[in-house]
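The complex appears here without one of its protein chains, the remainder shown in place.
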Amino acid sequence: MATYADTETLRFPRRADWRAGVIGLGAALAVLGMYLAVLGAPTERTMGHAQRIFYVHVPAAWAGFLAFGVVFVASVGYLWTRRRPWDLAAHASTEIGVVFTTLAIISGAVWGRAAWGTWWTWDPRLTTTFMLWFIYVVSLMVRAYGGAGNQTGRFAAVLGIVGFLDIPLIHLSVVWWRSMHPLPVVVRAEGFGSGLHPAMLQALLVNVAAFTLLYVALFGIRRAQMAATDALAARHEALRVRATPGSGGRR
Amino acid sequence: MRAYIPSTGTRVRAIDVAELTKAFGPIHALRGITLTVEAGDALVIFGPNGAGKTTLLKTIATLIRPTTGSVRIFGVDPRTDIRLRARIGMVSHQSYLYPGLTGEENLLFAARLYGVPRPAERAARLLETMGLRARGRDPVRTYSRGMVQRLSIARALVHDPPLLLLDEPYTGLDRQAAAVLTDLLAAMRGTRTIVLTTHSIEQGLALCDRMAILVDGLVAYEAGNGTRDLPAVERIYAECVGAPA
Partner (left out) sequence: MTALGAVRHLLWKDLLLEWRGREILTAMVVFSMLVAVVFNFAFSPSPDDAARLLPGMLWVTLAFASTLGLSRSFVLEQDHGAIEALRLFPFDPSLIYVAKLAANLLYLLAVEALVLPALAVIAGVSLRVVVGPLALILVLGSVGLVAVGTIFSAMSVHTRIREVLLPVLMFPLAAPVLISAVRAMLGILSGGSLGDVGPGLRILVAFDVIFLVVGYVVFEFILEE
């Protein structure tokens, strides 16, 4: 069974190369994506330039949900195997997921303000993203305030699984709720390929790819950091034990 | 009380711990314990606070999963068979009792969940044996510490387990109560397997067939000859723990 001392710190310098590569590629795509979003894509008919926030909002939301999918898989993996690397993956993905989801909500609010004059609407997709944000935050709270040792990891894993299964139900219930109170302005340009101009779709996809790569890079870095912290804690513990008299074992 | 020494040709060890480690996060509570206990033996485990005595006992009781290594109780891995728990009784430093229920109800609850036949009778008989019959209908919150201890032991015995584990049972007991406990355990020797952890070397030695000293998650000393030489053991203990002689 993997213990804290088994984690990968000593290999960190070699692994840095692939992460740098991913960041580089992601950054390049992001630059291209921003160019297409701001200058390349045509202006939307009803909302004008404000609509361009869409090219940040949708990829950020996508990355947020992708991160949660990874949390789910890592959580299942951790409960199944009880090996620490899965716990680290779940933790890292939770942190990165919060970041992207926060970005998605803020950009969604800004877009709403610019397009419809109000900072917040209970649009189903935005609401579900907001609930996902809450579940992320609560997950981090559990990790911060949880019990000792292995418990926090297991609790967070349970939350990751329960939360993931809950998201579709949350979405369905919000959709039903909003169907009774339709929004004053219905936005149709959000769906993939549902009436999107090809140039818009292209810009969107480039940005989605960029955000995905950024997620992968950030996830990898954060996970390696956590593994290093683990290894450091294990070293501390080993030194403490060696320093204590009488702990040399059987006579 | 039935005798539990197996009369079959193959002797099954009561407890077989091999290379057991347990880590709570970065803290290694147990760092490689290998220990065996034959059926009918009484093992006493000494050790300073933080040595891992409670962790070891709880792992044997199947409450804690090992990180690495194996534990076998009567030849069975607890992770594979949950019914093994019916053969283990545990007395913890927590009472395991519900203060809002009476002594009788606490025993009845435990008896039912262990699947003991005729639970009410069993509960009544145990209360009698422990000298608690008069207070059996009173809520446990009205009991003294000694009475709580006696009821905890009764509860651990309600299903007549061949293996009894006790975690620092002498803590907080006055002289008289401690004597009662020692008598009780002495009467069980040979028929039940007992594992006991304690701070009191004197009381532990009075009971044991074998002793072990646990320090920082490892067995620092082990003896199997039922030694009663208190000063000698105290000297060995001081050496193990690293205190100045």
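Letters A and B mark the chains as written, and numbering starts fresh at 1 in each.
What we mean here is this: contacts are C-beta pairs under 8 Å (C-beta built on N, C-alpha and C of every residue); 3 or more make two chains touch, one makes a residue touch a chain.
Please read all numbers here as calculations on a predicted model, not as lab measurements.
Enquirer: For the unseen chain, which displayed partners does it touch in the full complex?
Expert: Per the touch rule above, the missing chain touches A, B.
Enquirer: Among the options A:Ala109, A:Ile170 or A:Ala224, which residue touches the chain absent from this view?
Expert: Result: among the candidates, A:Ile170 touches the missing chain.
Enquirer: Looking beyond the chains shown, say which of A:Met131, A:Val208 or A:Ala231 touches the absent one.
Expert: Spelled out, the listed residue whose C-beta touches the missing chain is A:Met131.
Enquirer: Of the residues A:Leu159, A:Leu204 or A:Met226, which one touches the chain left out of the display?
Expert: Residue touching the absent chain, from the options given: A:Leu159.
Enquirer: State which residues belonging to chain A touch the missing partner chain.
Expert: 79, 131, 134-135, 138, 141-142, 145-147, 150-151, 154-155, 157-159, 161-163, 165-166, 169-170, 172-174, 176-177, 180
Enquirer: Taking the full complex into account, what residues of chain B touch the chain not shown?
Expert: Here the touching residues of chain B are 58, 61-65, 82-86, 88, 90, 92, 94-101, 105, 109-110, 112-115, 139, 155.
Here is the rule we go by: only the chains that are shown with their structure count from here on.
Enquirer: Please report how many Å separate the Cα centroid of chain A from that of chain B, as a whole number.
Expert: It comes to 48 Å between the two C-alpha centres.
Enquirer: Which stretch or stretches of chain A touch chain B in the complex?
Expert: Its residues touching chain B are 1, 3-4, 82, 148-150, 230, 233-234, 236-237, 241, 244-251.
Enquirer: Under the touch definition given earlier, write down the residues of chain B that touch chain A in their complex.
Expert: For chain B paired with chain A, touching residues are 23-28, 31, 65, 67-68, 215-222, 239-242.
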